[in-house]
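Beneath this line is the structure, given in structure tokens, with notes to follow.
Removed: one protein chain of the complex. Kept in place: all other protein chains.
Note that the chains are named A and B in the order they appear, and that numbering of residues resets to 1 at the start of each chain.
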Amino acid sequence: MKPPVINFSTLQATVEITATLAFALSGLLAGARKQLDVVGLCVVAGLSAFGGGTLRDVLLDRRPFFWVEHADWLWALMALSFGAMLFMRHRHLALTEKAIQWPDALGLGLFTASGTSLALEAGMPGIVAVLMGVITATFGGVLRDIVCNEIPAAFNDHRPYALCSFVGGWVMVAMVHASAPPWAAISATAAVAMLLRGLALWTGWTLPAWRIDGR
Amino acid sequence: MKPPVINFSTLQATVEITATLAFALSGLLAGARKQLDVVGLCVVAGLSAFGGGTLRDVLLDRRPFFWVEHADWLWALMALSFGAMLFMRHRHLALTEKAIQWPDALGLGLFTASGTSLALEAGMPGIVAVLMGVITATFGGVLRDIVCNEIPAAFNDHRPYALCSFVGGWVMVAMVHASAPPWAAISATAAVAMLLRGLALWTGWTLPAWRIDGR
Partner (left out) sequence: MKPPVINFSTLQATVEITATLAFALSGLLAGARKQLDVVGLCVVAGLSAFGGGTLRDVLLDRRPFFWVEHADWLWALMALSFGAMLFMRHRHLALTEKAIQWPDALGLGLFTASGTSLALEAGMPGIVAVLMGVITATFGGVLRDIVCNEIPAAFNDHRPYALCSFVGGWVMVAMVHASAPPWAAISATAAVAMLLRGLALWTGWTLPAWRIDGR
């Protein structure tokens, strides 16, 4: 019943890099809309990519952070921010937003899997582990929106996002309890969260609204 | 001179639950006003209820968090959020806001007592312990307001709130220095903070304004 440890095979590394870049790009888009300067762009890109995992690690009291162990990524992130600033124009924004939806869903799935798995490893109960997965997957975007002075999109755009991560996290909990092999648990978790997100995008499904103004 | 440890008697558990629910409800009200979706509601309810204590624990490097040790509360919180969404309407908002003023004052008192007491236990000097009590009691609401994209009410509504907690915290410091029994220190601290808050609500007392525009 030992929870799976994420190993970096070449395939997985490729997938992880794609997902992290998608998260960073979502930060760059938000920063562009807010006319941030180059420093602000690097910060929102970094917060979007690493903020969720870092917050999870602070809560779990885990060190070193991903971006401390793999400090090269910080350079990649800066290069990405400079590149975006040099080459991205207004007409690219909507395009990029559409293009990153799928890698972003991938990131949602992978970060859910890694966050939930790490929390289970640290001995957290199921609901807490799932929450840690959700935090890993969504709080990068939340911090991005707070810095950009917006209500976090994850909390008020009425599209399922954190919810997909929440459901995916329970897949991880179930498979670890069933002593499934790590690669199976991770794949299943990531797949469920990603497909749910994809389904939500595809069908335009919205969360039921709070009909606070009466019937 | 050992600072008191909070024990959960039945009475105290009831009081604590009431206070935490009041904090969670204050988050739900703020979320309702901002038209958050169900995910956002759960998050602001959770931040309001547990955010202050969690920030205190991160600062004091204390683990496990309350909501990790008592993970059942997370389910209760979600149930509360769903219930509010199903049954609460616009005409309920002002009503609820009025109804939770007193349990909220209770929470202010209790969280001040537990925060200050835990910080003294951890060997913090008086002023730091009092600050930790204030953080425990007020930063849930501060995080709630930051997520809702508002200036925190505790900082600009010119009503005494954190101040009541600040005064209450010094009662705890004094009683611990006087080697008072734990139950007495906790009761006195909570009572002073709560009554001060009640008095402020009753009399409509406002903090003196900064007459920045001249005399």
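In the analysis below, contacts are C-beta pairs under 8 Å (C-beta built on N, C-alpha and C of every residue); 3 or more make two chains touch, one makes a residue touch a chain.
Keep in mind the model is a prediction, meaning the values are calculated, not measured.
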Hidden partner interface residues of chain B, rising order: 58-59, 61, 124-128, 131, 142, 146, 149-152, 154-158, 161-163, 207-214
Across the whole complex, the chain not displayed is touched by chain A residues 31-32, 34-41, 43-44, 54, 58, 61, 63, 65, 67-68, 71, 74-75, 85, 88-91, 93, 146-149
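Throughout what follows, only the chains that are shown with their structure count from here on.
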Note: chain B sits from chain A at a C-alpha centroid distance in Å of 30
